[in-house]
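One chain of protein is taken out of this complex; the other chains stay put.
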Amino acid sequence: MMRHRSHIYGVMGEFSTPEELIHAVEKVREAGYRRVNAYSPFPVEGLSEALGLKRNMVPLITLLGGLSGGVGGFALQYWCAAITYPMNIAGRPLNSWPAFIPVTFELTILGAALSAVFGMLALNKLPQPHHPVFNVPRFTHASSDRFFVCIEARDPKFHLAEAARLLEQVHAHHVTEVSDD
Amino acid sequence: MRENEHHEHKANQHDHHDPAEDLSLPERPLDLAEVRANLQSKSGKQYWRTLEELSEDPNFTEMLHREFPRQAPSEWDESVDRRDFLKLMAASLAFAGLSGCGRTPEQHIVPYVKQPDGLVLGKPQYYATAMPFGADAIGLLVESHEGRPTKIEGNPDHPSSLGATNVFAQASILNLYDPDRAQTATQYGEIRTWSQFLDAAQSLAAAFKATQGEGFRILTGTITSPTLAAQIQSLLTVYPLAKWHQWEPAVSDGAREGAKLAFGNYVNTVYRPENAEVILSLDSDFLGSGPGHIRYAREFSHRRKLDQFAEDRRIGDEMNRLYVVEPTPSVTGASADHRLPLRASEIQLFARALASKLGLGGSPALPPNAEKFLNAVAKNLQRFPRNSLVIAGEHQPAEVHALVHAINAALGNVGTTLYYTGPVEAHPVNHIESLRQLCADIEANKVDTLLILGVNPVYTAPHDFDFASKIGFNEKTKSKKVRTTIHVSSHFDETSELCDWHVAESHYLETWGDARCFDGTVSVVQPLIAPLYHTHSHREVLAAFSDQPGVTDYDALRDRLKAANPSADFEKFWRKTLHDGVVAGSPFAPINVSPKFDPASLPAVKVGSPNEIEFIFRPDPCVYDGRFANNGWLQELPKPVTKLTWDNAALVSPKTAEQLDLAHNVAWRGGEHGKIYSNVVDISLSNSKVTAAAWILPGQADGVVVLPLGYGRKRAGYTGTNKGFNAYVVRTSDALWAATASSNAVKRTGEDYPLACTQYHFNMEGRQILATGTLEEYRKNPNFANKHAEAPPPELSLYKGEKEYPYEKMQNRWAMAIDLNSCNGCNACVIACQSENNIAVVGKDQVMRGREMHWIRIDRYYKAESPTNDPSTYNESLDNPETFFQPVPCQQCENAPCEQVCPVGATVHSAEGLNDMTYNRCVGTRYCSNNCPYKVRRFNFLRFQDWETPQFKLLRNPEVTVRSRGVMEKCTYCVQRISNARIEAEKLNQPIADGAIVTACEQACPTQAIVFGNANDKNSRVAKLREQQRNYSILAELNARPRTTYLAAVRNPNPELEKT
Amino acid sequence: MSAGQPPLDSPEIRRLTPVLGPGYTYGSVTDKISAIVLTRPTSLGWFIGFAIAFSLTGMLTIAIGWLIIKGVGIWGINIPIGWGFAIVNFVWWIGIGHAGTLISAILFLLNQKWRTSINRFAEAMTLFAVACAGIFPLIHTGRPWMAFYMAPYPSTMGLWPQFRSPLIWDVFAVSTYGTVSLMFWFVGLIPDLATLRDRSIQKPAKIIYGMLSMGWRGSARHWHRYQSAYLLLAGLATPLVLSVHTVVSFDFAIAIVPGWHTTIFPPYFVAGAIYSGFAMVLTIAIPLRKVYGLEDFITMRHLDNMAKVMLATGLIVAYGYFFEFFMSLYSGDKFDMFLVQQRLHGPYAPFYYALILCNILTPQLLWFYKMRHNVAVLFIMAIVVNIGMWLERFVIVVISLTRDFVPSAWGRYSPTFWDWATFIGTMGMFVMLIFLFVRVLPAISIAEMRELVAETAEEKE
Partner (left out) sequence: MAQIFHRSTNFIARFSVFSAFFLAGLGVIVVLAVARSPYMTRQNVVREQPVQFSHKHHVGDDGIDCRYCHAGVETSAVAGVPPTKTCMNCHSILFNNAEYLEPIRESYRTDKSIEWNKVHRLADFVYFNHSIHVNKGVGCSSCHGQINQMPLVFQANTLLMQWCLDCHRNPEQALRPKDQVFNMDWTPPADQAQIGKKLAAERNIRTTAELTSCSTCHR
């Protein structure tokens, strides 16, 4: 059993509308499954709630990135203009802070944007070209017009036959086993 | 970026024995040794062009058509030939990648083998010498780096210089290094060695011995050198039948003949303008040209400084007053308090009328519109007996000069404001007659051998003499009128082409010699460098015909001085003379002469009727009579009044232009600053014709067309050939200075010609740029210059008036003050700056694109209320507008707008308040120039510097970085001089004394209009000037707080003429 | 608004002019859009167009090569006109870029559905415009190979950039803008790249798109973070886009040159940027929808809205002109007053009047419903505005410099062959990139179109 299970990533059911998908997800979670994931060609409203996803870390990372960008930016300029090689430029004070605002601002944005994107990718563990779900033949539709729910084998409650049956109960077409080879 | 050559490179110019050594610099385009080998081997008739060509150096052909010709790089070309293009493209890709990083190649140190005594590597040396020029000689101190003369400055101990110079003296250093100079002797175009010439000369001499020199003629220009004159005289005594002719194309016989007319013999006049309360100039440009003009300008300016330097005040602090009557605007006319434009021929009427007003008899006939002026002038002159001065113009006829002598005598000025001496010229003659006689003799086959020294008669002789035919080979008769013709000149020019022999002439910085200046003082001409090529002096060539050809210039000079000054210790005397540059006690003593002639006796003068047009010939303010045509600095120098470069033009007054239907077209490209299209006219005069571009010049007398001489050279060298039009073509011996013709002598061809003009827009649009006022206004409110614009209070700053830079507390606070009352726009500072700071010449095309590189420019403004600001639309305010000049170097603003916008900090402030420009940091965004309110920054849009020509490597000032393509440059107050002075002072632990630093422009200025110094030193001259109330800064309201400030121009008009 | 027009937004409008043609399903939008890239054969027209654009790009490289050999002197610039075409073109291109970010970011924040079908190529346009713009500040320097001096790096000279200079602000603003736009665009592309991966037949295509999509599989957890990241990016891009053109305007506003030194520049540069940007979007969108038959996705509703935005921003720009004019008279600054007088009567007056015609008068036609709904008119209008905005920059940059403080130094400017070659070359490069883009990437965001399908489906119920 264990050995057998180790080759299975989960069991997957296909749906044709967002509504069915959300309904299915709710049912599966009611059935007590926790390691459940859904796949959709576009972000489906309410899906996250149905899956019970918590608030994610991206905004916080972005904030930190922005702050460091801004602080670093101003520090750089102040250091260049007033500390490392102070020079009299047009009789302006060494710390011409008003003139330093634009660059500070731009670097804030840059820092925030970079950390937002790379933070998102990192949290999503992307790039990840290989993934068990791609073993499912009909999964190509996941990027065009079909919606999938996958109950993962990692779920303590997982039992292949039961999981498959549960998905059929919520009117999934093509319930397939997702192998992990 | 590769900038100036290392001193090690220079170090290999050692004691200049072998000319080849002088050029043995790295990457030289041609090998002179090879050349010389070639020359010796050459034989058989072939037309001789240049040394390089003979060297058959493959690079040379490329050099001939290279895109960056020396002196005037015209790197621009929109059409690029394909091969060249692809080659460059390939290069550029590599270039774009690699440049910036990468190691510099190996360099070598080439020390002397035996170092000359007294020479310290890296330390410039100064030698006193003098530049002979016409009937004058300008005393000079020449800066030399390891044996290379690099900069020419005035000699303070010299009467005609007093430490100042003029454009010609400043630019003459470029002539020394002119790559187009003739480099050896030639016969029929084939290279000849000096010894070969000597043989030829000696065989001729032998022949003369038999004939007493019959048919031997010598043609020279004006000669003031006693040694050279002695040499000629000795020849004339050996060959009694030989004759000496003189021809100086740009100097009139009027002065000479006038003196003769007045006093019965040739007399030289020396003026003392500083003693004159009232000066009347009758078409005399005594401040801008002619013998002694540098000194005259200085003395004149002393009386215009108002309360500047107490010790400089001469007779009271009364400002003097200058009246000028002239046909065409000169720098003297621009400095006048009252100026009256009259035709050149009417000047004589005016002089006669003035004479009769002063009770000297004669006809009171007067040109219309001059009555009022005359009365005022006459009254004013009479108010100051003994302290007035009347000066007749060089180009006025003898009668005017005679009248003026009489008038000055009548006013009792002789002895105070002028005095007479014996002639400065070694052998004064009437030049035109002298030349006329020579031509006649040639026609009469009386001339067998003609030796031409320096002058270029084929180009300069009146066209009715047709000098070319006199000496040229006649194809029809297959014969020559003169058997042997020998020409000695620095360049292989129009005359050389037609002469059998040509001997390359040495530059005055290459030879020993002497010359008299305007007051008779003898100056020693001392060489700074051994001849760069196989060249020789006039005296050496003359000596070749004597019985001791071997005598060197040095010995000849010493012998003559010994003879003239029998002093106990000659060596001491000699050293002192060399040190001072002048022979002590040599100035002429004043002589007592009184005019013995009656103005009434003068024959009636014929004046062209008003509907006729009067054509007058004048030497060009930049290339003079054409001898400087190949000098890139002078060609690119904006002419004082017209601001034209690289061309001469037929100057006409706005009204005459309207009558003749001439106009300018401010081209779409270039426009006010650069290219102006002007109508081309055909001028048919004295059965000859010339085609010229017309230029409309406010303030010129109506009905007068000025034809500047010196352009249209057929054979001047790379830079000078075929620039402008040749006015000599329409100049005849009977009308050397003025010719009249009916107005249809001027015909529009319908074509337009682009002229390069650096300033076309002539008014200030009501801005506080050049402050002017009258003496009355000044007395009422000495602070009038500042009433328009004050700097805004610092509290307005976003930075709450933070003051982080306590300039006042610094030891030095560099500043410059420019007295607009003294500046007469003579341009000396512009060339001095160019020479000192290695400023490139860019060529006409680039000037027309508004890319000239002068660090200091002289703006010329008119007080004229023309609505269009375009002289080519007539408006009576342009008939005789007041003219003002304003030199504009970098203003060294304390809140420099340029610095704030530089992204890389290439231009920042030094602690002493200089606006530093660090070329090697500059990436060339040109933002600083955009943001400069005074537009004093100059950008290397292309590679303007000539890196190839070896001569220019010798020319450059090693103290200043040579800027390459793509960087901004500008005036830095000659920071190299500041640094050196500071270093010397710091070694002694002393503060820098006032006057220890003299900027190049200040040094050259004849009127001391420019004063540089430390504003924190209360006793410095500049500090005193800045305290004056006349002191103001341009556009103070911009709050840039310039360090360069100006003293407002104050004119002293005669109330009588003011009213109405 | 002229009379008899429907209100701005209402079910009525939506019916009349939907943002999406009727009868589309998730599958059909996916097919239709991805087909352009995957199955549709490349037309001859595409090749011809690409060839032309490519050769123009070649001309650009030649022009730049020649510039590096000879120096900026091959252009028409001089003293006093130190900046010519290069800076004019830079500002123009940067301005054009702005519409892309604006459409994708601001309209996204404002949840404007009609943005969906145009944001993708608008963003692409931004990137390419910024690429074109980015060329100029570099090559306009006298020594481009030394331009790295402007980067803050520890040099052996111990020197650093001079951060008070607006040009340095430019360096940071433009590079930031480029980077953020690129990320924004790419993040938006990821799901569509996944779609292409899954739908492409040939192995190479699968692998390439697979790599680019980084293994996106539409997991709900990924969407969860993806959405917040995208929202944040939009939130960041919005102030960024405003700041960028503000900074560009500082190049002039900070300087003291009359005609540059004006506080109104930042807002009116931004407005102008959006103005020209939308004009450019129209210039691209109209041919695009025609050629690839995307009328159902880029509907009249889109064109209408963009026209309205143009009208609005056009009016802001007009207000800017007026106020520039008014302030110079009101301030009594003699230099500014003189410059205004010169604009109206000076040697370059024709340019100023042409600019007024292009940017202020012509766009007034957009008040009329008929005009906004006439594709041909819109297209021409867009071109005219593009020209007008270029003229505006020319008038500001060049003409101001011809008449500054000291009359003796006044001059004039005229471009040379190389000026034109460089300018047209960048246009070629821009078009070339657009061609490549529509060929290999979905010109419309498929994922968002699916959302749109879903939403329109809800509306139906």
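Per-chain numbering from 1; labels A, B and C assigned in written order.
We adopt the following convention: a residue touches a chain if its C-beta (ideal position, glycine included) is under 8 Å from a C-beta of that chain, and two chains touch if they have at least 3 such contacts.
The shown structure was predicted, so the numbers you read here are calculated from the model rather than taken from an experiment.
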Output for the hidden chain's shown neighbours is A, B, C
Kindly state which of the options B:274, B:519 or B:959 is in contact with the chain not pictured. B:959
Thinking of the whole complex, not just what is shown, which of B:665, B:910 or B:1054 touches the missing chain? B:910
Touching the unshown chain, chain B contributes residues 1-8, 11-12, 14, 101, 103-104, 106-115, 120-123, 908-912, 914, 916, 918-921, 959-961, 972, 975-976, 978-979, 983, 986-987, 989
What is the set of chain A residues that contact the non-displayed chain in the whole complex? 85-88, 127-130, 134-140
Residue by residue, what part of chain C touches the chain that was omitted? 153-159, 197-198, 206-207, 210-211, 214-215
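Going forward, only the chains that are shown with their structure count from here on.
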Between B-C and A-B, more C-beta pairs in contact link B-C
Centroid distance [mean C-alpha coordinates] between chain C and chain A, Å: 31
When the C-alpha atoms of chain A and chain B are each averaged to a single point, how far apart are the two points in Å? 80
Shared interface positions of chain C, touching two or more other chains: 159-162, 164, 166, 168
Numbers and ranges of chain B residues touching at least 2 other chains: 897, 900, 905, 908
In their shared complex, chain A is touched by residues of chain B numbered 798-799, 802, 804-805, 893-900, 905, 908-911, 1041
In their shared complex, chain A is touched by residues of chain C numbered 25-27, 30, 152, 158-164, 166, 168-169, 172-173, 176, 179-180, 183-184, 187, 191, 194-195, 197-199, 210-211, 214-229, 232-233, 236-237, 239-240, 243, 246-247, 250, 446-448, 450-451, 454
Touching chain C in the complex, chain B uses residues 1, 75-76, 78, 80, 85, 88-89, 91-93, 95-96, 99-100, 666, 668-674, 759, 761, 763-767, 769, 846, 849-851, 857, 859-861, 886, 888, 897, 900-905, 908, 921-927, 929-931, 933-935, 937-943, 965-968, 1034-1035, 1038
